[in-house]
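Missing here is one protein chain; the remaining ones are kept as they sit in the complex.
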Amino acid sequence: MKYTILWKPILKLVLREFFIAILLLLSVSILIFSILKLAPGDPLHIFINIQTQNPEEIAAIKREFGLDRSIAVQYLSWLNNLIHGNFGNSFRTGRPVFGELIKVGVNTLILTIGSMIVTLLIAIPIAVISSLRRCPFLSWGLTLFAYILSSLPVFWLGYIAIYIFTKKFNLFPFLSAGAASGFRINWIYFLLPIIVLGIGNGSISEIIRHMRAQLERVLSEDYIKAAKAKGASIWRHSFKEGILIPVTTMIAAKIPFILGGAVVVEQVFNWPGMGRLAWQAALDRDYPVIMGITIFAAVVVHLGRLSQTIVFAFVNPQTSEKGEAA
Amino acid sequence: MRTRYIQRGAEVSEFSQIPIWRRANKKDLIQIGFGLFVVFFVLSSYITAVLHLLPYDPLKINLKEMMQSPDYRHILGTDFMGRDILSRIIVGSQAYFMPGLLSIIIALFFGIMAGLVSGYNGGMTDSIISYILDLIDSIPKMVIILLAIAFFRPGIYFIMLIVGITNIPTVASLIKSKVIFLKKRNFIEAGKALGLKTRDIIFKHILWYNCKAIVIIQATLGMAEVILIETSLSYLGFGVQEPEPSWGNMVAAGKDYFFMGDFFLSTAPAAAILISILGFYLLGDGLNNLLEWRRKR
Amino acid sequence: MFSALKKEKRIIPAVDDISFYLKEKETLGLVGESGCGKTTVGKLILRLIAPTDGKIVFNGVDLLNLRKSELRKVRSQMQMIFQDLDAALNPRMKVRDILKEAISVYEELDYYGMNKRISELLNQVNLKKSKLSNYPDELSGGEKRRVGIARVIAVKPKFIIADEPTSALDVSIQAQVINLLRDLQEELGLSYLFISHDLRLVELISNKVAVMYMGRIVEMGLSGRIAHKPMHPYTNVLWSSLTEGGEKTISVSRLSWQAFDFERPVTGCRFHPRCEVFKARGNPKECADPQNEPKLTETGTSHYVACHFPIL
Partner (left out) sequence: MEKKKVVINEVLKVEDLRTYFYSYAKEAFIRSVDSVSFSIRKGEVLGIVGESGCGKSITAQSVLGLITDGPGIISGNIFLTHNGKTINLLEGLPDYVSVKTKRKAILEIAKDVTGWLKRSEILMKGIRGKVISMIFQNPKSALNPFITVGEQIAESILLHSSISAKKEAIDAAAKWLERVQIDSPSMRLYDYPFGLSGGMCQRVMIAMALSSEPALLIADEPTTGLDVTIQTKIIELLKQLKEELNLTILLITHDMSVIMQLADRIAVMYGGRIVEYGLKREIMDSSSFIRHPYTIALLNSQPTVEEIKMKERLRAIKGDVPDTITLYRGCRFYERCDLKNDRVKKKCKEAEPEMIEIGVGHYMRCYLAEG
């Protein structure tokens, strides 16, 4: 028995989205590169201040970093390096940005994805319950509760959590943990930031609002009534349009938001992730690091969107059909 | 069962003739009330500042009265430099409000324009606008802000300008999908057939009559987000700098005393953040329900 | 007064080579199954869709040569009643505002003038005054339709395209609307292009009827003749699908279920795969010949038919 998953149109759609993503990433890199060049102040101020004022030496440094060529050439060579996995060296540490990015990027991805899951675990049940309108006051209470959760300032929540777990339960010594002593594998230490960011990233309310609206709309569709009339489960029939699609949409839409929240949480918990790196780089004006982080973040965002497209293409027969027509 | 006989000819009042506060859901009204209270509080902070009604000078250091717990003189106590926390919280709301308004106005204005144009025209215009908006949307907000901080070392207004720009895609896509939805309902075509000007159709029929709720909820959500971003930045040390009070840097300043068991220093501003974000959320939600006519049968 | 010839060719031709004319105070009925391009014709005439090729002459002016500002003026003479009851009614506007807006498109009136005009319109469409402060959602189907009609006649048109004005309504309300349309025609001297798939109503209201099939007119003539002496096999089938007086059912089972499909174009006469005559005559070659699509030819007094083997 064959089911008509139309592979070709889905592939076409995904490929198209992929090319758009590549194009957007290129544009992003051009944009940031130009800002970098147009920004006031010399990027080499670190070296120049420390070292000599001798123009010849400055020229030499410039040549060393390739800053004496035209912007277009600089960009192309930077792009060339990028393709070879070379983001340049950090001004501050002098180490290659790429290696550092990969190291911290994984940590941040764990944090982001983990807290996304926590957020969804809170948001989905509440959205489902309140869309049923079985008990208006329960759903209102739950929604209010979720709104309060998502209004909590994440840094304060972090301190509360740390305080409770260190002072009250003495689960781990707060000050000894962190980047300096290496990444300690302690499950509490591992889970705490994830849960804190999951609760306090401020997107619970929006996810609930979106999901509830979608689910309410789907549950009032004729086909749900028809499914009920024939004795089938309404959840089976509303799952794709009422839950799967809004959840995917929200995941893709909220990834950037949670990445932003990670900056704060990593600061609070000394989590050696991208956010901390970005914070440090912003303080030091470490341009290559900032560039690398931006590109990395943009890639993550587009990966999220790409997976959304794939899910949509598989779920919705109409998109795949349209893809065929286009 | 109590039955009410209605005289022949007398009509039961129509939905449209029932005043808005009576047909509204009570819960929505509670939410709106709470939201309005928060807005009023923020606005009143400007008045108190202008009229010098603040209980204490928020910047005045008084080392004699350090770390006092709340009493009748300092309603919310004092911080580690003896500054009155209540005064600092009141003034702290000014750190985000005006800049936040700027960012919301930018986001709404450009978002509405982009959404209307790309939704109404479609085709090439739509593709170009969508591409630009996608470009903005490609980078997480926080990263863009850090980028700007690294490159330009900007003030809070500049940061909020950037926040406004990064919010344009959200507003635009919402407006655009609404326009497309309305187009399906044929009444753009009907307006054209009647001989209405394109300008009237777009601004009057689409924007004024059908997008009010979106605009309002985006404005309130935008405000909530602005608070989040401003406090986060201040907390990270990039936004409003000490000694100028901001809720974010107040929490950050209080964090060291947290582990000495003095919660209040950072909890008071954190509560202010919580209440005001919640206020804007609820205001938006309530107004949305009211304007979207979530009517009961 | 009105003559049109248009041709729309996209990848899928929705309306292909149609010509007809309409005199003053006359009603032309346009009949066909859904998807045959009836609505497209209406929108083409109003220039809501740009035709690929052709001519639309209204009061001696070719609409296709008009500039936007001129077109706006002409549009006050031509109006369209949309099939969708909600189409013309902005859900967030009260009935009063909807009518006010329509009136003020071409007329500048003061407060009292406006009120007078609104109550005049209400009288014309038999709507209660209390409905003025209602939102469209609170109106019943018939009331919505009447507001739609009031909105259209507010601009004092000469020619109205009525696109399935009764299809979404109950039978009892349909009769009201049809009566209203006929009264208005007499009162205001209107011409109608009456688009519908309800054949009885079309026969009742029209002087002439054009039958469309797959974007083409296959038969056109006086309504009585089309209804009772149809020449095209398709018209015949359409009319026989009507049932009268209870038990008497005329079967259309011979007409295949399959609706036509624009994406799989038929060569030759578009109707031949479903055609009874085609089968009865032993599948004659002409019908399927791609070079020889039947043209609309005059067969009697102002009766046109596009068929190789018309029923006589």
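Each chain carries a letter (A, B and C) given by its place in the written order, and its residues are counted from 1.
Everything below uses one rule, namely that contacts are C-beta pairs under 8 Å (C-beta built on N, C-alpha and C of every residue); 3 or more make two chains touch, one makes a residue touch a chain.
Treat the numbers as computed from the prediction; the structure is a model and nothing was measured.
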item: Among A:Arg212, A:His237 or A:Arg276, the residue in touch with the chain that has been omitted; value: A:His237
item: Options C:Ile178, C:Leu193, C:Ala210 or C:Val305, residue touching the unrepresented chain; value: C:Ile178
item: Of C:Ser34, C:Ser130 or C:Ser302, the one touching the omitted chain in the full complex; value: C:Ser34
item: Options C:Asp163, C:Glu203, C:Glu219 or C:Glu293, residue touching the unrepresented chain; value: C:Glu203
item: Positions on chain A contacted by the hidden chain, ascending; value: 1-4, 133-136, 221-223, 225-232, 237, 240-241, 315-318, 321
item: Residue numbers in chain C that touch the chain omitted from display; value: 33-34, 140-143, 167, 170-176, 178-179, 182, 197-201, 203-204, 224, 227, 237-238, 241-247, 249, 251-253, 255, 257-259
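We adopt the following convention: only the chains that are shown with their structure count from here on.
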item: Chain separated most widely from chain C, comparing mean CA positions; value: A
item: Whole-Å gap separating chain B and chain C, where each centre is the average of the chain's CA atoms; value: 50
item: Chain A and chain B: spacing of chain centres that average the CA atoms, whole Å; value: 23
item: Junction residues of chain A, two or more chains touched; value: none
item: Chain B residues touching chain C - in the complex, by the definition given at the top; value: 11, 14-17, 185-187, 189-197, 205, 209-210
item: Interfacial residue positions of chain B with respect to chain A in the complex; value: 27, 131, 134-135, 137-144, 146-147, 149-152, 221, 224-225, 228, 231-232, 235-236, 238, 247-248, 251-252, 255, 258-259, 266-267, 270, 273-275, 277-278, 281-282, 285
item: Contact set on chain A toward chain B in their complex; value: 20, 24-25, 27-28, 31-32, 35-36, 39-40, 140, 147-148, 150-156, 159, 163, 166-167, 174, 202, 205-206, 209, 255-257, 259-261, 263-264, 267, 275, 278-279, 281-282, 285-287, 290, 293-294, 297-298, 301-302
